[in-house]
Structures are given as C-alpha cells and as structure tokens.
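Rather than the whole complex, this shows some of its chains in their spots.
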Amino acid sequence: MKPIESEKKFRYYTESVKQIEGYREPIGFGIARVDRGQLHNEKILQASFPVVNWKENYASAAAFIGALMESEVEVDFGGSEFVCDVKKKFVKNAISIFDAYIKSAFGTNHSNVQVIKYLHQISQNEGLENNFRIVFLFEDAKCKSVESVYLKLYALSLGKAPLRSLNLEGIFGLLENVAWSVNVPVELEWLRANEIEMKLDGSYPFINAVDKFPRFLQHIIPEENVRIMDASKVRMGAYLAKGTALMPGASYINFNAGTTGAVMVEGRISSSVTVGEGSDIGGGASILGVLSGTNGNPVSIGKNTLLGANSVTGIPLGDGCIVDAGIAVLEGTKVSIAKEQMKLILEINPKFKFKQKESGNIYIFKAIELSGLNGLHFRRDSQTGAMTVSRSNRKVVLNADLH
Amino acid sequence: MKPIESEKKFRYYTESVKQIEGYREPIGFGIARVDRGQLHNEKILQASFPVVNWKENYASAAAFIGALMESEVEVDFGGSEFVCDVKKKFVKNAISIFDAYIKSAFGTNHSNVQVIKYLHQISQNEGLENNFRIVFLFEDAKCKSVESVYLKLYALSLGKAPLRSLNLEGIFGLLENVAWSVNVPVELEWLRANEIEMKLDGSYPFINAVDKFPRFLQHIIPEENVRIMDASKVRMGAYLAKGTALMPGASYINFNAGTTGAVMVEGRISSSVTVGEGSDIGGGASILGVLSGTNGNPVSIGKNTLLGANSVTGIPLGDGCIVDAGIAVLEGTKVSIAKEQMKLILEINPKFKFKQKESGNIYIFKAIELSGLNGLHFRRDSQTGAMTVSRSNRKVVLNADLH
C-alpha cells in the first residue's frame, strides 16, 4: 500500500472505507497489549489500552478498519463487537494510511497514530500477533471477549462513559480469576504446576491479589488532584472525578461506581453507587450496592452530603443530607419527621408529594419513601433511641428547574 | 547407598525403617526452604514448604527418615518434633531410596519425590544446609521451632487440618517480628545497621509490612474460585474455602480463622472464628475473636447467615441468621423475643431449652443465651431503640439428626 500523503487524501480514504457495505461506526475501539495465560496461551488474562476511543475519532476507526481489510482481514460488522490480532501487515498499512499525520503525532496529538508508530518500532524486533489485539465495539451489548470487557472498564474509569451507562452483563464469566504479581496476571494453574520448583529455588512470585479484575491504578492515570492512598482499594471500572481523595482505612470503590465530583472517600462505594461533588463519605461508612441489600435500586448520593463514620446508607440521597455517625438507613428503616421539620424539608424539596397523615405532631416514613430528597438529616435520638429526620444544616443548592 | 529399583523393594525398605525402635509416624512432615536473619544467621525468619504432608504419605516419611539415618543423622523420636538441616548426603540417599519413582515424579504425582529431584539439581551448584530444613511433627504439642510453626500454619491454610484443631500455644514467641520486603523477611536490626548507607545510595528496600506472620498469599495458592482482592488482608494460617471472596474495604481474616464454604467476606473474621457456606459478612462487619471480647468462646457462624454492614457479632450463630446493619450483638446484649416469634424460632431449633417465663408477651434474653441458634433475626426497632430477635426470612436447612 502506498503512503496517503495528505490529510485531504486521508479524509477521502476514510470516507471511502465508511462506504463499505455494512460498515458501522464503532462506539468504542482501540488497540491493546494483552497478557496471555502461561499455560493456556489462548486465554487472554488482561488487556492494556494505551488509547481508548469512545464515541470519537471515527476517521481513525475507519483508517484502522481500512488497514485491516488491506491486510486481508475480513471485518465482521454483523456482531456487537469485532476483535482480532494485530499483525505486522496491518501496522504497515496503517503507517501508510496515516502517513500525513506521522510527523505531528507526539505529545497529545494524534494518539492513535502514536500507537501505530510504536507498534511499527516494536514490530522490527518481535512478532505482534501474540501480544496485541484490536477491538471494535459496534453496540453496547453483552461482551463476548475479555478485550471488550476491558474496553468498557476503561471507558468507565476514564470518564468517557458515565457510570451505570454500560451493559456489563456477564463480565464475571469472561474474566479469568488470576493471581496478580505486581502488574502481571498469573494463572493459578501455572502457579500450582510450578510451585515445588519455585518454592525450592526461592523464585515464588510476589502475589498482591487474586481476582478477576485488575486494580484501577494498573491501567488508569488519575485525574488532577485525585489521591488514592492504597491501590488495592479501587477496582478497574471505577471512576474518581477530579479532587476525589480516598483514604486507606475502610474505604473501597468497586467497578461501575465512584464519584462525579470532588469527594472525600473514607468508606465503601459499592458497585453501581455514585457520589456527587462536595460529599464526604466518613470513615467506615457503607453505601450499599445493587448486589448488597438495595433490592436492585442503584444508590446515588447527591452533592454536599455527609455520611458519618460507620454509617450505612441503603437509599438514594439528594444534596446536603447528613446521615449521623453509626446510623443505618436501610430501605425499610422507619423514621419520624416532626411537623415543623417537614415544612423546612418541603421548602427544599418542592416536588415531594406524600399522602401520609400526620399522627400527633409527627409523620412516620419508611426511609425508602424519602429517596433522593435534599437536606435530610438522619439521626438517632440518644435518649429515646428513635430515628428521626430533620432539615440538615448543610447547604442545598436547588436547581432552577425545581421551581 | 544403592538405588532401590522397584516399588516393592521401596515398600519393603520403608516398612523396615518403621521397625526401628522408637519409630513414630509423624502427623506432619515436609522439607522447607528457609530464610535466615541477615545479621543473625542462626535465626530462621521464614519457612516455605513446597509440599506439606499431614496425616498422609507415611511411606515417604519413612523414606526421609531412612535417608537421614543413612547419612548418619540421629532422628530423635522422643520429642514432639524433630527438625534438622537438609544436606547433600541426605538428598543423595533419598534419590536412591525413591529410585523407582523418580521417572514418574512430575505433575501431580509423587510430590515428595519431586522435592528431592529439585534439591538434587540445586545441590549440584550450591550447599543446601543453610537454606533447607526437614521437619517432622510427631504430636500436636506446643511448637518448639519456627519450622514447625510454619508447618502447622500451612496445614491450616491448606485445609489439611481443620481451623481451631491445632495447638498454637506460644507461636508468637517463636516467630520473629520482621520487615517484609515483598516476599523476603528482613531483620529490623539489619535495617537499622544499614539505614544510613541504603538511604544515601537509594537502595532502601520496599517494605510492605512489619509483622511476625507472613501473608497467606506468600505461601498458599488459593482454592478454586477464591478471590482475595488485597493480599495484606489474609494472614498465613487462615483458611478460605472454595468460592470465598474477600473484598478490600474493611475486611480481614486472621490466622486460625476463616471459612468452611463459599462466603462473601467484606468484614473481619478474627482469630478463632469460622464462617459457614453461603454466609455473607457485610462491609465492615466485625466478628469478635477469642482475643477480642468473647471471654474465650470461639465464635462459629453457621451457613447462609447474613451479618449486615458495620454490625458486630460476639456470639456464635447458627444457620440462616441475620444481624442487621449497624447492630452490635455482644454476649451481654439484652434482646426481646415476642411470644409468637419464639414459636417460629423453636420450630427450627427443636433442641433449644429455656427456663424463662414470658413477661407480658415477650421473653428477654442475654444474647449469649441464644448462642448457636438458627434462623434468628437481630434488629433494633428504629422507633423505640429496643433490640429484638425474630425469625429471619433466610432459609435454614435443618440437619436430619435434629429431628
């Protein structure tokens, strides 16, 4: 294939690729270096993406697809995803197709072209097909490959796809449970097969985890002013917005969970949970996930909300709420609201409708009925033991559209 | 010593060894690679066993003992344990004794013979006696050596000896407190002696813990479908049955503690605690150990029991129980059971006898009086603050022998 020497011709070329019958724009694509099983070489244990394209860079996608076709790979647009080996031929063709961009591809420019340049260098010395794979995701269906699982986890962790927006069904079945020796996934079966020799010659590897998922920090460079004081506490597929700090005590952020603004995290953000700007998850506070006690309702915590140390929250909360230290607010927890507090709460929750009649001077609710309201303060009276809700003293900024 | 060329002759040989006066079958034995003190070479800091024999492989034990005697080591059967250096002579003799098995010793076959084969290889290039030790445990008495402590911890962690079945008295006194640099134990005194030089030339080691115990994953390859998301959270001497998953938030499993079936562990399993199949230890839940608040009664948690997030449990529980999130159930915690709930509880606890008279419509118990019962649901009334027990909605499978 001859070099495509101008940007105009590149655009012409990629447009022509897009005219192929059945062509589909991928929602996500990228080239990954993969780690394979030590015993089962056909098994992909991990995929590391230097660049993730998500609803963007469609011309580069077309260029990659063109380069595949020119090297006689038939791209199947019929399925939800297409994954294949990266071979020298493909890289050579891609170098030709991207010719007009090669020189300016460095720093933050043309990152897909940079990938091709490095692959071209690497291919001078070694075969590529065992180590590199290219993935196209045509729709957000159930994943069919480890590579597409990783592409989705990257999209979440890079903030390119919002938390809870992707189909992650069945990913536990696709990912292999492996021993992680620093950044390298090791098959447990291989460890077993080599245990005697390695224990005797002193080469038994350092294992820092056994899990299906890698850690967030193995793949993701955090955003500005994010602090993660212990890498083991954030699973790949989590997202930490700018300014989020995670302390090492009892904290944890699972995959498909995280923060949407700067949050102080000293507690647990279970899978499917999101927490908003300015909130504070106190030491040991637990927010329940869809897999752990919420009947499948994902919990969102609003902005500027405080979950006290060792509290437990199983319902969604709005902005400016407080759950006192040591309190558990589950779906069925009964709480009382005094009449005058209800007035204050309604002021900042104008859309809240409830049918209950007051009983004496108080209303009784199941906590789930208060889902998502702003400015609630959950506390337990330390003399009567009763759980009450009152207007919190934390600021609630109402969206204009609530009025 | 001449090679013993047939399996029959091997059996004859080992039987003859067993006829030696005073011979005792070891309950456990194995050969370990040891790490010694950098300053105090006589101190054993860690012992790594490629193969642990526990109430099994008595012929191999006799072969090892024979090989020791043929190399003029006097094995003392009088004590509870015997430990000595592994020398070239011993390995040579063992190679001869196991001659009939050498060829077939690979994969999962004849693992003790594999050990000898590798030692034979290693001995071509280096002396063995500083690095390898052989241990025989003749009875489960108080340990006298670091090597026997490790042999017992391995037996527990490999599931060869049930949790709480071994005499672990005094092991804290035998184990050295060391800095763990990845898998290598380093004497603190050596660090101090070399601190200035290492800090200045940039070679100060990475220390991931300072403790007497190594981590479980330094020595044990977990069983099928076990996940340990942070190696620091499981101490050597713990046991995790198939399917157990340990999340990284506030979880921890101490030595001589663990699970007897697939358990989701997001809380703390203190030393001496066991948890049964299908149970769920919620985020931050604490189960108290004999060293931390149970008056020496080890706590067992049954099957299919749920300990809510941030709950605390200080009494044994049966199957299908629930401790609500945020609740502390200690030995002296008073709980009330309504009359009609008591009927339901008795149905699934037919052997439970209690003398109490009802008071009004409720019974009052100290939690310890309900030890080990099935199907209990501990909750706190969120309006009155009272702790109650009722029949849980979790399934309890009664053993036939209870009826």
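Residue numbering begins at 1 within each chain, and the chains themselves are lettered A and B in the order written.
We take it that contacts are C-beta pairs under 8 Å (C-beta built on N, C-alpha and C of every residue); 3 or more make two chains touch, one makes a residue touch a chain.
None of these values were measured; they are calculated from a predicted model.
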{"item": "Where 2 copies are displayed, count of copies in the complete assembly", "value": "3"}
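We take it that only the chains that are shown with their structure count from here on.
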{"item": "Chain centre separation in whole Å, for chain B relative to chain A (CA means)", "value": "35"}
{"item": "Touching residues (chain side chain A, partner chain B) in the complex", "value": "177, 179, 188, 191-193, 195-197, 199-202, 204, 206-212, 232-233, 235, 249-252, 254, 268, 270, 284, 286, 288, 292-293, 310-312, 314, 326-328, 330, 333-336, 364, 380-381, 384-387"}
{"item": "In the complex with chain A, residue positions of chain B that touch it", "value": "33, 48-51, 107, 111, 114-115, 118-119, 122, 131-132, 182-183, 217-218, 221-222, 225-232, 247-250, 266, 282-284, 308-310, 324-327, 380-386"}
